[in-house]
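The complex appears here minus one protein chain, its other protein chains still in place.
The block that comes next holds subunit A.
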């Protein structure tokens, strides 16, 4: 019952890229904090300790602290990931933390993924489009068990923003929907309750801000904390969109 740890008590240096846009005097800069590591320490625990002891105004976002809600995406030693479930023992003694790029900075490690995701959802209409409202008093529509599982597989996205932060195209195209958006289209396309056709989907992702903007660098696939099959889904959707175009 041991977690994967090196010797306890390692001296950690945690460097945080700090900036408070609400403060006109604030300039982006690295702040360095020294902590003693202990077994089971996560970046959630470490950042709370830093706030308690050294920097009461340090901004960051944690909600579930269990890797489920996607609030705590940040760049950890150059790689986007979920801070709450990252054990410090899996990192070298010097750790750098920076906010996810491309999202609006709220302060320090806190960024506005919410506004970005809502904008994407509105553009792609990421909800089931049905012609009729189902009768909630009657038996539900049947679905093959395997299909339900396949939909769930793609439904697991937590909109953490890591795929956007790791995306080359998103850096060049402000309106690129990213892997998160394309995966949602794949998810609703698979769902028989959504009566949109490929021609409908083409309308929203059939351009360079959609599936044809992807350069297949696939940083998204490498960093997705939920291990979503982004590579195959993007390739599949691109093929489908080519056929309707």
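Brief remarks on what is shown
The rule is simple: a residue touches a chain if its C-beta (ideal position, glycine included) is under 8 Å from a C-beta of that chain, and two chains touch if they have at least 3 such contacts; residues count from 1.
In this text, contacts and distances are computed from a predicted model.
You can't see one chain of this complex, but its UniProt record names it "Fumarate reductase flavoprotein subunit", from the set "Cardiolipin synthase N-terminal domain-containing protein", "ABC-type Mn2+/Zn2+ transport system, ATPase component", "Fumarate reductase flavoprotein subunit" or "Phosphate ABC transporter ATP-binding protein".
Annotation: of A:16, A:35, A:158 or A:230, A:158 touches the absent chain (contact as defined above).
Counting over the whole complex, subunit A has residues 1-4, 20-23, 39-40, 42, 51-52, 56-59, 61-71, 85-87, 106-107, 112-115, 117-118, 121-122, 125-128, 130, 133-145, 148-149, 151-152, 155-156, 158-159, 188, 191, 193-194 touching the chain that is not drawn.
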